[in-house]
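For this view, one protein chain was removed and the others were kept in their places.
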Amino acid sequence: MFYKQKLEEIKNKKEEWEVNQRQKVVSKFPERKKEFKTSSGIEIKEIYTPEDVGDIDYLEKIGFPGEYPYTRGVQPTMYRGKFWTMRQYAGYGTAEESNKRFKYLLSQGQTGLSVAFDLPTQIGYDSDHPMAEGEVGKVGVAVDSLYDMEILFDGIPLDKVSTSMTINAPAAILLAMYIAVAEKQGVSPDKLNGTIQNDILKEYVARGTYIFPTGPSMRLITNIFEYCSKYVPKWNTISISGYHIREAGATAVQEVAFTLANGIAYVEAAIKAGLDVDEFAPRLSFFFNAHNDLFEEVAKFRAARRMWAKIMKERFNAKDPRSMMMRFHTQTAGSTLTAQQPDNNIVRVTIQALAAVLGGTQSLHTNSRDEALALPTEDSVRIALRTQQIIAYESGVCETPDPLAGSYYVEKLTDEIEKRAFEYIKKIDELGGAVRAIDLGYIQKEIQESAYRYQKEIESEERIIVGLNKFQIEEQPPKNLLKVDTAVEVLQKEKIAKIKEMRNNASVKKALEALKKAAEGDDNLMPWILDAVREYATLGKITDVLRSVFGEYQQQIIL
Amino acid sequence: MERPIRVLVAKPGLDGHDRGAKVIARALREAGMEVIYTGLRQTPEQIVEAAIQEDVDVVALSILSGAHNTLFPKITKLLKERGVDDVLVIGGGVIPEEDIPFLKEHGIAEIFTPGTPTSAVIEYIKQHVKRAVEK
Partner (left out) sequence: MNNLEELLVRGDKRAIARAITYAENYEEKAKEIIKKLYKRSGSAYIIGITGPPGVGKSTLTDKLVKNLIEKGNKIGVIAIDPTSPFTGGSILGDRIRMQDLSLHPNVYIRSMGTRGHLGGLSKGTYMATRILDIAGMDYVFIETVGVGQSEIDIVKIADTVVMVLAPGLGDDVQAIKAGIMEIGEIFVVNKSDREGSDKTVVELNMMLDLDDTKDWRPPVVKTIAYENKGINELIDKIFAHREYLIASGNLEKKRNQRLRMEIIETVKNKLMNNVFEKIQQKDFDFKLQEVIDKKIDPYTFADELYRDIFNKNL
């Protein structure tokens, strides 16, 4: 980025400074630590100068916002145009309760809905399954059949809202239910807007709500890609998530590397299934974590965008610029929040949210201070939202795109993260791709190692967490935490019993048998799932049919 | 001579967040214990059966889904029904302070909330195992 001659001059000056200034001080007052490192273990130098960015070609590697390689953002104006979407994800209990909240939010002018499902739904068990005991309605809405989905979206015009559903292994079933509800409202699928998370690979490595083995899971995902590109063209078919990988203990570099490796696997699977890359790639989106190490995080987002653009262009020959644009949602890092002195979490979330904004996110969820303890209270949720608003309206960081560009340190870090993440991707390619690497337990092992190292660093006080291993105080246990009552389980069971009486059980059986046959062959399963859903077959039964054909994933445990 | 303490690290419930369970499993191994790790989504019946067949000294439960008030007491109840009274049962995860007395009443000896160093868990186990470690 600088002229050679100037660089030479700077280099000489820097050597002088090292000897005349720095060394002198260090010899008298040693630095705080022997080594300075980012959370990914990237060494941080004593000073960054133009020298460090000397061989970065600005036009090739950095460029302009809205242009390849999108290092500086995916839109030309970024937040000068409009702020990111402030999306707070919530939801628990019954479909009835959530429906009420949705209607309230819509009346307040919000157009985006966000649905979280409870764990039995996420793993394909009905609320009356023994495995569901104690879990119904706990971390999200319980959906057992189309009936629940009808209640959830009752009176909400599905052609007017955009709905984001955090659902993975049974994503096809929930999407089918959504389409079926729309049908009943007279809304055709091509009018539907929204997102399903649908990212099964990260479930195997980090989040744990998988059902089927990798092969059949990838098939379901490509079935969705294909079906949506034909019939639900405005739907975001996947949100490739590094968030949970990071929460599981990965470093920033690993988060980027494993997320993009998963992304590559999805693109490859879709291409192999005969889809054209530019047909589905513009509908891929990403979901990242925002941690405390501010500069490394900003560099991470910038590196991720640049890498994806390059991957799509060079590896997959995408032509449509939208295929190369990495759009992403960000959430602040739940795992960094402490149960001790919970108000400190507000500050952590602020730093993390700032990182996401400086990194150019498209939407953001800020965690609530009490999330390390239980479900957040209304007060805490409001503070979390206000944090975003303060950054947006008061901090001034939104007034120009990618304000940290050109910082010697940030550019160097961006480069370094890119380099290290590409090394991981190369290694994963050598193993035969992300799916194979997961089957071998490689990715799990890498994450596990980082998680363990992190914990050791905290215990040895090499890493300081304020209020946890330093600056502790005596505390009273917090009060007034929110809880879900257990009546939901009873209610859901009643609903299932009712549905089984009302529906045509012969047609359900027929639809499930047809689905089974289709699963045994290689048809796209979406139409068959849709048929079963329309007959009010339950989510658990549909999943059971698929389990009987696909088998279940066996967890890879490497310790 | 001393024998190693045997610990079953188990994850009841459906949540897939096993970062804590795995970190604990490793830390216990490093502290010289034999750790039987059984993975995600274990039913109370499976956990109790494994505890019995493996004749462990300790059952360490980890849960983040919020189902602890249902699942933990079920495990201790099943153990009791099987006549097992020499196993130390401890729990960890996102467990609100106000649930702890209830869980302790139901036979969970100690609850470790997020932020507890692994060394504290190790120390607790060493102090509280019910069967003699010396032989």
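To keep things simple, chains are lettered A and B as they appear, and every chain counts its residues starting from 1.
As a convention for this text, contacts are C-beta pairs under 8 Å (C-beta built on N, C-alpha and C of every residue); 3 or more make two chains touch, one makes a residue touch a chain.
Model, not experiment: these values are computed from the prediction.
J.: Check the whole complex and report which displayed chains the hidden chain contacts.
T.: Displayed chains contacted by the hidden chain, ordered by label: A, B.
J.: Return the single residue from B:L14, B:M33 or B:A60 that touches the missing chain.
T.: That would be B:M33, which touches the missing chain.
J.: Could you please point out the chain A residues that touch the chain left off the display?
T.: 551, 554-555, 557, 559
J.: Of the residues in chain B, which ones touch the absent chain?
T.: Residue positions of chain B that touch the missing chain: 1, 3-4, 25-26, 28-39, 42, 45-46, 49-50, 52-55, 82-84, 135.
Please note the rule applied: only the chains that are shown with their structure count from here on.
J.: As a quick test, compute the distance in whole Å between the mean CA positions of chain A and chain B.
T.: Distance between chain centres: 31 Å.
J.: Of all residues in chain A, which touch chain B in the complex?
T.: 119-120, 122-123, 125, 130-135, 138-139, 203, 206-210, 247-249, 335, 338-340, 372-375, 448, 451-452, 455, 458-459, 465, 468-469, 477-479, 481, 483-484, 486, 555, 557, 559
J.: Quick check on the complex: what are the chain B residues that touch chain A?
T.: Result: residues 13-19, 22-23, 25-27, 29, 37, 39-41, 43, 65-67, 69-71, 94, 96-98, 113-115, 117-119 of chain B touch chain A.
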